[in-house]
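Yeah, one chain of the complex is gone here, protein chain that is, but the others are all in their spots.
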Amino acid sequence: MAQIFSPRSNVQAKVIIVATILLVCAGGWLTSAVWWSPYTTYVNVPFDQPVPFSHQHHVAGLGIDCRYCHTSVETSSFAGIPATETCMTCHSQLWTEALLLAPVRASLTSNTSLKWTRVYDLPDFAYFDHSIHVRKGVGCSTCHGRVDQMPITWKTQTLYMKWCLECHRAPQNYLRPQNEIYHMAWHPSKDQTALGRQLIAQNHIDTSGRLTNCSTCHR
Amino acid sequence: MNTNPSGAMHEYWRSLEERARTPEFERWLHAEFPAAAEEWVSEIHRRDFLRLMGASVALAGLGACTKQPLEKIAPYVKQPEQIVPGKPLHFATATTFVGYAQGIVVTSHEGRPTKIEGNPEHPASLGATTVWAQADVLDLYDPDRAQAITKAGQISTWDDFLPELNLALERQQQTGGSGLRILTQTITSPTLGRQLADFAKKFPNARWHQWDPMTRQNIHIATGSGEHIYNVAAASVIVSFNSDFLYLHPAALRYAREFASARQVRQVKGARMNRLYVAEPTPTITGASADHRIAVAARDIEMIAATLAQGLGLVEGIDPTLLADPIPKWIKAAARDLSANQGRSMVIAGETQPPAVHLLVQKINHHLGNIGRTILPGRQVVANPLDQTESVRALIRDMNNGAVDLLFIIGGNPVFDAPVDLAFATALGRAKLCVHHSLHTNETSLACHWHIPAAHFLESWSDALAFDGTPTIIQPLIDPLYAGVTAHELIEAVIRQPVRSAFEIVRESWRTAKPSLDFDFDWRRALNHGVVPQASEEAIAASIQTGQSRALNQSGLEILFRPDPNILDGRYANNSWLQEMPQPFTKICWDNAAIVSPQLAKQEALKTGDVVELEFRGKKIAAPVWIQPGQSENSVTLHFGNGRKEAGRVGRNVGFNAYELRTADALWFGEGLTLRKTGSKHEFATTQHHHAIEGRHMFRAGTLAQFSTDPNFASRMTEVPKRNETLYNPDEFKNAGYAWGMVIDLNACIGCNACTIACQAENNIPVVGKYQVSVGREMQWIRIDSYYNGSAEAPELNHQPVPCMHCEHAPCELVCPVGATVHDDEGLNLQVYNRCVGTRYCSNNCPYKVRRFNFFELNSKLSASEKLGKNPDVTVRSRGVMEKCTYCLQRINAARHVAELDHNRSIRDGEVMPACAQACPTEAIIFGDINNSNSRVSEFKRSPLNYGMLAELNTRPRTTYLAKLRNPNPELASL
Amino acid sequence: MNEAKIFGIAAEFETHEQLVRAAKNAYAHGFRKMDGYAPFPVDGLAEALGKKNRLPLFVLCGGVVSGLGGYFMEWFANVVSYPINIGGRPLHSWPAFIPITFELTVFGAALTAFVFSLGLSGLPKPYHPMFNLSEFERASQDRFFLCIEADDKRFEEESTRRFLESLAPLRIAEVPQ
Partner (left out) sequence: MSAGIIPPDEQVRTRLSPLGYPSNLLGPRVTYADVNESISSIVLCDRAPAQWWVGFAVAFALLMIFFLAVSWLLIRGIGIWGVNIPVAWGFAIVNFVWWIGIGHAGTFISAILLLMFQNWRTAINRLAEAMTLFAVACAGLMPLLHLGRPWVFFWLLPYPDTMGMWPQFRSPLVWDVFAVGTYFTVSILFWFLGLVPDLATIRDRARRVWQKKLYGFLALGWRNSADHWQRHQTAYLLLAGLATPLVLSVHSVVSLDFAVAQLPGWHSTIFPPYFVAGAIYSGFAMVLNIVIPVRKIYHLENLITERYLNNMANVMFATGLMVSYGYFIEAFMSWYSGDIFEQYMMTNRAFGPYGWIFWVLMLCNVLVPQTLWSRRIRCNPFPLFIVAFFVNVGMWIERFVIVVTSLHRDFIPSSWGSYAPTLWDWATLFGSVGLFLMLLFLFIRFLPMISISESRELVAEPAKANAL
């Protein structure tokens, strides 16, 4: 009988097999890559906002405290987005003509809200409470990053459940003293674990495992 | 194992056919393939279908791989003071039941009222709520509410209305308003009363008429205005003549609380219970709680009351032999019990009984020296109480004579619900100009020239009095969603213009009523507390006349008219929560029935679902039959309120209209009903169509006597595995912190459904509609099972609320493939919606069948306004996920945060209250930390009556029950 | 294709008994690099040709590794990675972990058996000199071949041919490279 395939086909056959295996692995890797990429997580993706508000300018530049605008951060689950009024307390004196601030003035005159694009947006089935986190010693910059260095606000964390669990499983690595909560530049020192353990004790943080119960965040 | 010490006396069953195991019943019970379960949505066309097909494939493939869409967030322009975003506010106000105020506290999220709770400071609430109060919040967001002022159906405005009004009023000015009429429902609002007084001053010849289908006129006529106030707690013997004072009564919440408190038994030591005798024609919540209930025709009750009076030596010349057995026995026992408890007893008669009965009852109470002890004379609460039947009759006469030029109908729906023989609709046609003011556009609105949409009470300023005269100032929580106007503003427009706001009107009437040094302070305090401190008025001493009691006792069929237990006289017809609420005993929803007794059914060869033609006073309607144990032999009960033709998407064409038979001379009952089988059939949607208890021990009950001799009779009925009967380490998970648990006191539960609706409101539970209910897809998280015990003619009626048991060995958790239902460290059995893939295995393995599944997308199609009503603290579930009772996890977490923010203190006992427990009028549901031995729940669990449902399966339920106790009179062992 | 070099010399037989006998002789004669071809597995042929078979060992390893891996995964997920109270059952509820462990054992073993049985035979190999032989297609029907390959130490064209003829085959053919 005559040969059906040429001698080369032996190599080709083996190549095909290896290729398919590689392809499958690559597929898996790609999915996870996309899943963790800014495309999906929006991490480090600045959004265009009605007003290009700069935390850098207001926090680092003018030294305004977080709580001046995010008033309910210590009392409510929601930290609070400043009302137009709050902006106008200063901007009725400063930059009154600035073109950038036109939407703010318009909002006040027309009595319609500014529509910001939400940067830190948890899914609706996850219930996060700012007040309790702040009280237990989780600082702003731990989740929100160095907003004092952000000319326009972006996300610094994926907000994936895995990420939440990192802290809920080992709070000691992230806690800070009450007086450091709003301190942007704060970062853990060498003896953080020791400090963390001490804060856990003094803030009555239950590390027996309740923090990783589904009911802690999902209702 | 399952040996029941008292098995003989406790053979529970739940429907008649079942007791008499007829072949028809078998067929009905065994309707293996109920009518067309086939499911296809017609409005989807071919092209859409293909498109959707494509989409669906994508959905199947990529559904999970879609990234979160960007969300906008809109801050306030001016931050309202007191509103902290994310923190709910609570306001005290009042809702009304047949005009009587019931104090409530409304929860508001960012200005949206989302939940109604009772006001503990209010005498008619004591912190509890009725189902209707719970459902009011849904009415507020009802997209079918009247949204604009209309003239002859055309949208118009207040400013177009006023000139036309004034034109008409000018003509009335000359005649002193001889052609001017106002028709209202029962009103307790002092402000409205004052306004109508001013109105009478301005138009001396005008008339103010009243019509309320649930009128309490019989009582007012008898007492000459004020209703007695009962101190139920103080009464150790209670006799009720067809009074549903635990459910359909302005003071029901208070009376229920007091009633239950006088029956509460936890330990043998000092165990005492009151004893309730009830004589009624059709089962009621009150009757179900009775120790001795007799089913008697409504028409015979007067005779029975008289006989009782005779037994106490108050009247003579009544021949008790006219009464069929066992009634005389019942009367004798009641009489003896009463006279043995002089001053510690009470006799009460229902508003459906004629004045004569009420007079007799007063006489008896006087004789027993109960007045001033268990019964206090009431104040006049209703503004201008009168015989409403005569009142509406007079109005109709005037209209027919063409004497009415200008008619205001403030609330209500007389075209639909006025006595049919008076022909209100035709008369209304003769009124020259009529203005209707109501929340919904109903049958009456269509017959009127003008319709003014009413502002919902959560949108308006007003005031109202409770049954005992305690005033509450009704304050708004939200600006009117639509062009709603309050009654105050409308009347104001009649008597003086420019019209002031309801706020000013109400405030002014209180300023004049209670002039004080610091009015603003009093006003604010009244608003905060939801009650106006009582100025001690002089109580109206009830006028005691001796009524001549006739011995009636005719034969033949009797027709009974009763308000629908869900939607009352029809005012809640468009409220889907109430429509889908399983009615007490029958568990019917989205429907009403002609309720007949087993004996009558036998005699007429009727089966549940048979459609019969009812003829009464020459009028005919067709109605489906429901055979109800405990119904008096010759009485046929019709619930009025359904059968609405004009009631929005929910209420239109639900059930049949019983008003079509209700005549002025038989408002509540009357003789001369004829009944004819038509041969056609009707499908009821019931949440419990299979009824046999099959000798099982879900529900356990005994008598006080039995309990005192054998305290553990209930817990002994089944054998529960010991904690350590396991191969595993029984303490693998020891629950160190809070251990949440619940006790349901079957002795206190009266089966009023308040928990069911409260849960629905709190937890964003969707409604599914009649068809889905009929195929077994209802969604309520806590259901009320009812069981009958004893004979079909005189059964005991029992209720058992069933929420999730939060088993420590939860069978559901073991089988979930993705860990969507798991335990937390405080013993809660969690359902994590966002993890659930919907295998429904958990439900199969749940012996209590308390899990509910979203077979379709039930929430995305809600109107914008309905979405406003959702509770933001609870996830709105999507299609394809399981859901169930969470012990109101959101409330536990809220309380925990409050406690921890408050110097890390621990949660106090009673600080967390699930919606069901909070709404419960009898405090039958107790929730708390069972690790804390001082908590109320621990105390209840220590009772020997405590037992776990199906605990023999070693599920270790965290929710347990206290067995029900009855306190029968030894004389009446048989009853 | 180089005319000069050949792959080997093949002898064609009528029955499988003849083939086995021939194989035995060839082996006794000292030939090692040779192979027999039959339309169905012939008992004893491989042995006669002195072939080794280490497949079972691989399969055993495959099964054990994936089985243990499976159990470890279950233990890790439940006890280490995210311990959750499931219906009050212990975190390490080993009886519940058995079924998956078993299934994965079978899975691993089966996969190795498949891959190695083909792999060790050098398959896939669409091209092979034997296909140059015109009658070879009857190897999948009713003919039995013995081919002594050119790179055998003892291979020497003339003597080998003579040896094969001594086995009384139907015919003898050179298999071109």
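When the chains are written out, they are named A, B and C in that same order, and each has its own residue count from 1.
In this section, a residue touches a chain if its C-beta (ideal position, glycine included) is under 8 Å from a C-beta of that chain, and two chains touch if they have at least 3 such contacts.
Bear in mind the structure is a predicted one, so any value in this text is a computation, not a measurement.
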### Task
Would you mind spotting which of B:Gly402, B:Pro533 or B:Gly695 touches the chain that isn't drawn?
B:Gly695
### Task
Would you write out the residues of chain B that touch the absent chain, in ascending order?
1-2, 14, 29-34, 37-41, 49, 52-53, 55-57, 59-64, 688-696, 698, 772, 775-777, 783, 785, 802, 811, 814-819, 835-841, 843-845, 847-849, 851-857, 879-882, 950, 953
### Query
Where does chain A touch the missing chain, residue by residue?
1, 4-5, 10, 13, 32, 35-36, 158, 160-162, 165
## Note on the structure
The missing chain sits against chain C at residues 16, 23, 35-42, 45-46, 49, 51, 53, 55-56, 59, 63, 70, 73-74, 77-78, 81-82, 86-87, 89, 93, 96-97, 99-100, 102-104, 106-107, 109-111, 113-114, 116-118, 120-121, 123-128, 130-131, 136-142
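Rule of thumb we're sticking to: only the chains that are shown with their structure count from here on.
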### Query
So how far apart, in whole Å, are chain A and chain C when each is placed at the average of its C-alpha atoms?
57
### Separation of chain B from chain C, taking each centre as the mean of its C-alpha atoms, in whole Å
80
### Task
Mind pulling the residue numbers of chain B that touch at least two other chains?
822, 824-825
### Task
Among the residues of chain C, pick out those that touch two or more other chains and give their numbers.
84
### Task
Would you tell me which residues of chain A are touching chain B in their complex?
31, 39-40, 47, 71-72, 75-78, 80-86, 107-108, 111-118, 121, 123-127, 129, 131-132, 135-136, 203-204, 206, 208-210, 213-216, 218-219
### Interfacial residue positions of chain B with respect to chain A in the complex
65, 67-68, 70-79, 84-87, 736-737, 822, 824-826, 828, 830, 832-835, 873-876, 886, 889-890, 892-893, 897, 900-901, 904
### Query
Which part of chain C faces chain A closely enough to touch in the complex?
82-84, 124-127, 131-137
